[in-house]
Structure formats: C-alpha cells, structure tokens
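A single protein chain has been omitted from the complex, and every remaining protein chain is retained in its original position.
Chains: A, B and C, in written order; residue numbering restarts at 1 for each.
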Amino acid sequence: MSKLDLDPGVVAACRQAATRIAEQVAEQIAGRTTLSVERSVTRLLGVDGANALEVPLPNVLVDHVHERGGLGRGIAYWLGNAMIQTTSSPQQLAEAVSAGELDLLALQEAEEPAIHERVTSECAARLREIAQRFDERRAMRERLGDGAAPLRYVLTATGDVYEDVVHARAVAEGGGDIVAVIRSTAQSLLDYVPYGPTTEGYGGTFATQANFRIMREAMDEWSEQHGRYVRLSSFCSGLCMSEIAAMGAWEGFDNMVNDALYGILYRDINIVRGLIDQRISRMINGYFGVVINTGEDNYLRTADAIEAAPSVTASQFINHQLALDSGVPDSQIGLGDAFEIDVPVKNGLLYEWAQAQLTRELFPDCPVKYMPPTRHMDGNLFRTHAADTLFNLVTIATGQGIQTIGVPTEGIFTPHIHDRVLGLQNVGYVFNAAHDLGEEIEFKRGGIIQTRAQQVLAGAHELLERIAQTGLFGAIEDATFGDVSRKQDEGRGIEGIVSTEPGYFNPFVELMREASYA
Amino acid sequence: MSKLDLDPGVVAACRQAATRIAEQVAEQIAGRTTLSVERSVTRLLGVDGANALEVPLPNVLVDHVHERGGLGRGIAYWLGNAMIQTTSSPQQLAEAVSAGELDLLALQEAEEPAIHERVTSECAARLREIAQRFDERRAMRERLGDGAAPLRYVLTATGDVYEDVVHARAVAEGGGDIVAVIRSTAQSLLDYVPYGPTTEGYGGTFATQANFRIMREAMDEWSEQHGRYVRLSSFCSGLCMSEIAAMGAWEGFDNMVNDALYGILYRDINIVRGLIDQRISRMINGYFGVVINTGEDNYLRTADAIEAAPSVTASQFINHQLALDSGVPDSQIGLGDAFEIDVPVKNGLLYEWAQAQLTRELFPDCPVKYMPPTRHMDGNLFRTHAADTLFNLVTIATGQGIQTIGVPTEGIFTPHIHDRVLGLQNVGYVFNAAHDLGEEIEFKRGGIIQTRAQQVLAGAHELLERIAQTGLFGAIEDATFGDVSRKQDEGRGIEGIVSTEPGYFNPFVELMREASYA
Amino acid sequence: MPREVDHRAVRPYADHLGDGLVQMSFTLPVPYSLAARKAALELAAKMGFQEPEVIHYEQLTEGYTYFVMYGRCVQSVDFDALQGEGFDIEYMTEDEIERFAEEHLGRNVVVVGASTGSDTHSVGIDAMLNLKGYHGHHGLEGYRFFKTYNLGSQVPNSVLLAKAIEVGADAILVSQTVTQQNLHVQNLTELVEMVEAEGRRGDMILACGGPRVSNELAKELGYDAGFSKGTEPHHLATFIVRELAARVAATG
Partner (left out) sequence: MPREVDHRAVRPYADHLGDGLVQMSFTLPVPYSLAARKAALELAAKMGFQEPEVIHYEQLTEGYTYFVMYGRCVQSVDFDALQGEGFDIEYMTEDEIERFAEEHLGRNVVVVGASTGSDTHSVGIDAMLNLKGYHGHHGLEGYRFFKTYNLGSQVPNSVLLAKAIEVGADAILVSQTVTQQNLHVQNLTELVEMVEAEGRRGDMILACGGPRVSNELAKELGYDAGFSKGTEPHHLATFIVRELAARVAATG
C-alpha cells in the first residue's frame, strides 16, 4: 500500500525509459570484452597464484594471449584448445605459460565445436563446484539464521587483514549482519588483483582471495560459536570488477558492492570499460545469489542532496534495469540511497523520509541499501551520533533492506574498533524502539512528505526521458550524476578494452545466462 | 484535532474526579497556615536581610510572633498593627524585632478593620511595585523576543552562583530559552532561605534572593547583548515553597518548578505542610504570570514507566485542578511528563509518543514540561545522546511547551559546561530537521499508539475515581505515585503548621485571588 | 601473520594493535581562537600524548572553548601483573551464601544501611537491602541469615551510626549518589571518622556504594569495600559473609 500516493503512470514511464537506456548501453558495449573479464574467466576456471614477480597468473595468461593478438577470440577459446591439446588443467596451463614453457597460440588448433565443448564442460564443472559451496553456505545461513531486515552492514578497513578479523569480530558481537571488507585506496586503479594475505593497505584492506578466505573463516567460526550467521561483502569495483566477483564466488561472499558508475565518476575509469566489466561481474554475482549494492549514495556526497535527489532515483531505475539485464533478480538488487541532506535544512528529516520511502515503493522487492550521513559530518562526534539516530529511525520506519551503519567518527576517521560498536548500539536501540513505527503512521495527503516524493519522482522521470535521448554516456558527460563529468573516450583502463572477433566465446556467459544456479 | 481518538466522556470524567479531589484537599488543608507561608507574607512586604547569626529577618519576625503564640492571627495582623502604632515599615519593624528592641505582641492593638486596611494597602502597594517590575520585564521579553515553543529548558547546578553565570551564558549561547538555577541538595529541608550570594552548594546553588539577582542581571545583560530574551527559573520546593515564590517575584523569575508532591514523596516533607505551602506559592506564581512546572516526571524515575503511566496522567489532572484553584491559568501550568521507558522495550518510542501526545491533547492550553530520559542512562555517553535524539523528536512532533534538555552525561554528572551545549545542539538539530513532522503524520486507527494512549487514559480514569474515594492523602499513603508511600501525620516540617484563629488574615491571598496582576 | 597481543605492555587500541589512540574532550577557559587550539595541543602534549590532534573545537561562550581531540598514548600497562593480583572476584549465589553463612558463621548477620547526608537517592540502597532486590536477585532482606535495617534516605551519619550501635550491626552500608564537588567523599569520610571516634571501627564492616563509588575509592577512604553500578545484592552478600568468616578465622 503506497504511503506516498505516487502516480503509477509516471512510475511505469520511468521503467520504460530505463529499459530503453539499458538497451542502448548493451548496444554500445557490444562486440567488446576487457582484460579483466577474460581474467575472470580464468579465475572461474580455477586459475590462481602469482609468478615470481608477483604478477597474478590470470594476468600472465590473459596478457600472454593479448600480446599475441589472440584475445579477440576470448581466453576460453585458447584454454579450451590447450586443454584438448595437452590435457592439462587451466591452472597447469597458466603455470606452464608463466614458466615460459607454453605458448597457447602456438598450439595446434582443434575444431571450434570441440573447443567449445571442452571448455564449456570444464566451466560447467567449475560452476557446479562453486555452486555446491554456495549450497553449503545457504544451508549454514538457514541453520544459524540470517539477520532480519534491515540488515546491519558494517565496514572494516584497517588495511591489515588480521586486524580486520578483530574488528569484524567486534562488529559481529555488536550485532552486525554484514561485514564489508573495504579495499585499500590504491587497489581500484590496479589492473590486477594482488595475491596472498596482505597487512598493508590504506583506507581499506586489499581484496585478495587469501584475504577473503581469512575473513570468511573467521566469520564462519564466529557464526558457529554464536549461532548467528554473519555475511561478508566486498567491492566489485575498480578495474577488476568481474575478477573480484569470481573470487567472491570461490570464497563464499554473500554480498558485493557492484557499480561501475562509481569507478567511472570517482576513479576516472573509462565508461565503456566499466560497463563491460560490470555486466560480467553482475552476472557472476547474480548467478550465485550474491546480493549486489549500487552506489547512488555517492552522488549525494558531491552534489547537493536536495537538488540531486531526482538523479539518484533516475540512476536507481537505470541500475535496476542493467542488473536485471545481467541476470540479477530483484531480491538481489540492493539499490543505493543515502541520508545526506545538510543538517541545517528545515524539515530535512521529512525530505529524507520522503526519499527513503520513495525508493522502497519504487523497488518493493529490492533490498535497498541505505547509507548514513557522512558529507556534513565533522569532528563533533555527538552531532554525528544524533544525525545517525534519525538516520536509523528513517531506516526502520521505511523498512530498508540493508543499512550501512553510521559511526560517530564518520567525518574524520576510518572507524576505530569501538566506533562501530557505538554505531551498532545506536542502530539496535532505534530499530527496537521504533520497530513498528512504519506501520503505525500515515502521511498527510498532499503534505510535505508526499509532495516531496512526488516531485522527486517527477524530476527523475524528466531526467530519464532526457537520458533516453542522449544515452547514458551522454548523460555522464553532462555531469548528470554527482556533478561529475566523464567522457566516453577518456579514462583509466581504456587500453584494456578488446574488440571481439567473430569466433569470440565466453562459456560462462552462456552458462549463467539462464538465471541462477539454484 | 485529536490524533489519538480519545473518548471525550472519559476525559470529562477525569476532570470531574480531579475537581472533587482538589476540593477535598482544600478542605483538608483549610484552617491552617505555616511558618513559611507567613514568612512569604513578610517577604512580599519587603522584609529582607539576616541578623548577626545569619537568621533571615523573615524567620526572626515570624518566629518572634509564633513563640509568643500569635501566629494564629497571621503575621500580617501583627505587622499591620505595628505599622499603625509605630509608622515603621515592615523592614524597619523586622530590624527592630531582630535587635530585641520591639515586641510585636506587646504593642497596643488597634481596631481590626483599621489593621486590615493598613496592612492591605501596604500589601497592595508592594504588589504594584512588583507588578511594575513584571511589566518592564514583559516589555523586555516582547522587545527582545521570547523563544518559540518548545522552549529549551536547561539546568545550571554548579553550587557557585558565579560559576552558574558562566554556565548559563554558555546555555544561552547554545540556544537555551530558560535557565533553571537548581538548588543545593541541602536546601529543601531547611526551614529558612539562606541570605546573600553563595559559592558553596552541592548538586545545585542555593536559592537566595542575592543569587537570583546575580543570575537575573547576568541573563538580562546577555539578552540585551544578543537580542534574545533568556528566561530564568528556579525551584519553589522544599520547606520554603512560598517564600521562594515571593523572592522570584521580586527578582523577575519567569518560571518556577512548583510541586509539593515532589517534596512529599522524595524529601519526606509532611503532606499537609507541603500542600498549604504549595497553595500560596502557586498563588504568587500565578498572579505574576510566572509559568509553573509540576513534577510528574519524577514518578517514572522510581516506578516503571510503562506501568506507572496512568499515575502520571492522573496526577496531571489533579495538579492541574490544584493549580487552577490557586489562580494559575492554563497558559501558566506546565504539567510534568517524561521520556523514561526502559531502552530495551520493543516499540518503546511508540509508547513514549502515545504518552506525550496524550498529555498534549488532555491539556492543550498548558505548556507541558517534558523531561528527558535519565533513569536508564549510564556512562555510555553516546547511548544517552541517541536516546536524547528520539526524545527530542517526540518533543517536537507532539509540540510540547517546554523541554528540559537531555545531556550525554545524564547518568553520571551534573552536566559539565560543554555537555549542555552538546545537548542543545542535539535539540536544535532535531527541532529543525523534524520541524513539521507532527503536522505531517497521522496515527493508524486502532494502532499501537492510539491503543496505548487510550489504555493509559482509561487507567488514569480508574485511578482518579479511586482517589476521589480515598482522597489524595490516602492515595499517597497507598504509594500511588512513584511507588513511594507517605503518611499524613508524619514527615518533615509538620511542626511548622499553625492552626489559624478566627481573626486570621492574609491580605495577599485576598488581593491575589482575583486572577493575575496584568 | 595474525598478530599477538602482549599483555605485559598493553596500550590503547583503535585501528591497529599498539596505535595507542585515545579520544579526549574538554573545555578550556580561553577565547575561541587558533591560540586556543594551540593551547589544547600543548596541554595534550603535557599529558604525554604524541601526535595530538584537535578534530573539533568551538566556542561555548565568550572566553570558553570546547575541544575534541585524539592523541597517541605511549605509556603502557602490565595487564598480566594486574591479573596476578587475583583482582577478579567470584560471586556466590544466594544459596551458596546461605550455606556459607550457616557453615562459617552459624548466626544471623545484622546490617544497617542508608543513603546518607542530604542524598535522597534511595534506589541504590533499596536495591541492596529490600526484598525486591535488583535485576531479579533478592535484596539482603530476603536472605535467611541476614537481619536488615534500611533507614532510607537523607539520613545523617550520626543517626546511621547510632542505629548500628543499637542493633549491634555487623556491617554498615552506605549509599551515595550525589557526587558533585565530591560531596560523597565528604559524607563517606565523615562516617568513617565518626565510627573511629566511637572506637567501633574494628567491630563492623563498612561498605559503601553508588554510581561513582569504586572499590579503590572506598578503600582509600577507610572502608572495607566499595560497590559501583551493576552491583547485585549477592555481590555485597558474598563480600560480607566472606569478610566476616575471615575475621572469625583470624580472631580464632
């Protein structure tokens, strides 16, 4: 039942525009793959490790083919062929290539259908292997009990995976439902994923498969001991979106932040590169039941939260459609939203409430991810805590799916161990005290809240119609999102885009296209 | 418009019961006066100062008459007679008595009507003098602008009046509308008001006329400098309720906490003594337009806030009627209420909201005084601050008249100078962000909030009917309020009750009976 | 590799083991200015903090500036040594206490309690003594082996002591809640002095409690024990019966 009295016609028009926009995007990125997409194929095929120079084997393998001009056919083609010719596993092949003992392109080429079949069956086996792990995980989640929505999502970001474990335990004990291992600030722009456990990072801990495993083990241990399942999340972002999705799949991560727009706008990653990587990355997440989170909240950190509200809603429609197109079902699409209106704005809480409720009503089956006030927070720790209290109130009253918790030190530090616990206590207090508030209250017809929500929706509609004209790329160039402008032919990672050739082949895409593994 | 769907019949029945209860109280305290009531007559007549042993002259004078057995006629009678016989002013008479140079009862007695006339005209002159000061104050308030409701009420309580001035300035600068000079914990049980400025007190600063003046001057100075009027408040409580009302009148205090029940329950003051003192004390406050605040909030600090809610509402009905009977108009009756439900109670916020809204709807013209969470607060400063945020939200959403602000250190300290400012910032933030929330929302019919409010009202009604049977004194003995039981013939200050004789006379009561000075 | 905490040299922990980060806040009676900020930094340095940092400061009123700071504490504490002290107490349950009293004392324990001076807060002492108790635990009144007198609040020390002498109390129990300007220290000290002046200090256990009373403070003031927030009646009872038993044992 709508509390906002939204016009269903406008909502439908927004969805239609978003569909058109997503179709255009699909056309614009068609006929291309990227180095990292190909690397993620190798990762899903079980390639892991690094060479003596610490270059990860997926990079060694893909660069090897790319240097030899063969990547237009897709790495799977060459691996499939090599498996036929050598009977080695992908990992063995990678090691041989790395040792300089093997040139994939120098091997005799089998018939294309045979190659397809060989590599596809290998891919299917790997998918079954991962799927089995996910089955076990799902069973564990059901046995121990998953938290009730809104799930409490908390970052750890010490830079040292072993410190992260300690912080994550405190988070779990404080009632956190999802621990997100934030990545070191330097990682986004690396066109490879570092290897092994790491203890040095800034503003986050490197997303490596070993680090994922260490965190997963620690949280599984905690979960078993305390009888409550703790989810793990990380970032499918930067130049390795899809690879991290693959790593997360192997290590049983339950959630992933996954939004190319963030990298495009704030990391200056090339638009096309980002969107290709995102498509595969989301496909992998979608397939394994991983919940993705998009990054609309970030726009409100660089653009004014009152004025930019329609751009958030418009972006949600687009992101939602792009995710659906990658095979992610509604129940796994955690669209982004944030509580970022400047504190002195009169009736700011009412506008926040309107926006939060709007997102819920537009995407009723999506576990919207709601972000805390950060932009206007400062060193007055108490002021931040008060803002977080109202944020928590709106979260519970509007029934968000996932809530990133706010911490008193938000304006200053990556949170100290106790800051998260203080933040979680605030959440726990408010969620409990206001448990059924959302059910209890109705908004005045034509009042401030309804009016605001309707205006934001109208603004989003207008924007979507415009973007359907200019295309998403044009809109980004016009600084539609976050007041940041990026051009289609600029940005980092552009050199990693590879045009596909007629025989290009990515078996995982074929296999995963048909909805999820389950 | 009611948000709670209350039954007007029940409300009317509550008022009727309260009227009956108040009538009984009037009968039970009739025919008696107290030492402090008589001292307040001398204070209103301008008697001030203390003797060499630091005994205040009002005490010297009243004790002098009492020791000689003459107080049954009222101090005014003797002063009136002495003024006729000696042409001295009350102050001069007090000094002469103190010096041992005069025995009021040894003077020749004039005709009663003459005495009445003489002292009544003196009283009327004093009232005019005070009234003129209040006129000036009202003009100042109007010129500088009084805060908008909910007024932000903040305690200072250092024990040193000069420190209180500093703290009060910080309060004013932080947005406080009312500064309340809390009294030293030792004062309530003193049957006199100390004289002169004081710098030593515990948990508060002695309420002396000099301290009142120092605070008043400091706040008037701040108000003029900053163009916003800051009100002052203190406590008409303890054994000198009515005297402090008189002192406040001279020094232009705008508000007064005034509730005998507090002293009776928590200071073990005799019931009859308390209620006689209260009647005169409220009469004085009422006459000069001073807003009084009652103390129902305290019950929730010793009884469970969920269970005891009906006793709060019942007490509000009674206190309201007692105040009306003392000539205090609705606009000056700040009934007490508090946000004290234990933090782990599920939907606690909804119950608080119900209770706060109930109080507003039952007493729509009274500036209800709403108190912050204190009982369940502890040394986790952030937890307290979060609870205060929701408290502030309920305050603004239900439109309370006066709000005592909560501070992060509530569970531990009389607040440090910055704690009040942090508390005020929280209030300022929430009042602004949720400014029109109350207007915006409606409660679900038959939902948790409406149901709770209706239940509390029904409970209050039941209680009031019972009290109308047992009488207020019986109810107090039955521990109806705050789980504390007190007996009618016990308690401190009982020895200060004096039976009046046929010729008893208190000219101020006659003069003030006719509504306010204005 | 997972890092190990060295309990012999413990320092504050915020983000990384050993970072020593401490959050502080306070007001300085100086005008809001860059010089004020400098003063706060200098003060933190004097407290021994490294890399002190002001993350927030603002004017409270003319001449008064509030600061929120962080600094790295370089001192450390030997936690192992503190554990060695056997500091952690094991409390007995109500039943265990009854049995212990029966076995080691074999008689009623008489206790007299009050909230003293002008302090009207009685909830704390009531929680210890009254049947209703606290957090689902009976107060001492509910124990078979205790005879309790709860004088309530606002009780002068002299009245409390007189009652204790009158009933031959084994223990005097004092509650203090109003602590501003160290009023509790004053009241608690006065009682000890009175007990000593009466020559009764050896005869009875003196225990006190309240939100800002600690065992350390209590001992400093001459009490046998002090109890703070979170105390439950059986904590107090455990202490009393053990202490009495020890005294019995000591005197033979």
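Simple rule for what comes next: a residue touches a chain if its C-beta (ideal position, glycine included) is under 8 Å from a C-beta of that chain, and two chains touch if they have at least 3 such contacts.
Here the structure is a predicted model, which means the values were calculated and not measured.
Student: Taking the complete complex into account, which shown chains does the hidden chain touch?
Tutor: Within the full complex, the chain not displayed touches A, B, C.
Student: Going by the contact rule already stated, which one of C:Val10, C:Met194 or C:Leu221 would touch the omitted chain in the full complex?
Tutor: Answering carefully, the residue with contact to the hidden chain is C:Val10.
Student: Which residue, A:His416, A:His435 or A:Arg452, contacts the hidden chain when the whole complex is considered?
Tutor: The one listed residue touching the chain not shown is A:His416.
Student: Out of A:Lys3, A:Arg43 or A:Arg169, which residue would touch the omitted chain in the full complex?
Tutor: The single option touching the absent chain is A:Arg169.
Student: Using the touch definition from the top, which of A:Leu71, A:Val97 or A:Ala157 touches the missing chain?
Tutor: Touches the omitted chain: A:Ala157.
Student: Contact with the hidden chain only, please: which subunit A residues?
Tutor: Interface residues of subunit A facing the absent chain: 157-159, 166, 169-170, 172-174, 185-186, 188-189, 202-203, 266-268, 302, 378-379, 411-414, 416-418, 421.
Student: For subunit B, which residues reach the chain that was dropped from this view?
Tutor: Within subunit B, the residues touching the omitted chain are 158-160, 162-163, 165, 378-381, 412-414, 416-418.
Student: In the complete complex, the non-displayed chain touches which residues of subunit C?
Tutor: So the residues of subunit C touching the unseen chain are 5, 7, 10-17, 21-30, 33-36, 38-39, 41-43, 46-49, 53-55, 63-64, 73, 75-77, 79, 82-83, 85, 87-89, 180-181, 212, 214, 216.
Going forward, only the chains that are shown with their structure count from here on.
Student: Hey, how far is the Cα centre of subunit A from the one of subunit B, in Å?
Tutor: 59
Student: With chain centres taken as the means of their Cα atoms, state the distance from subunit B to subunit C in Å.
Tutor: 35
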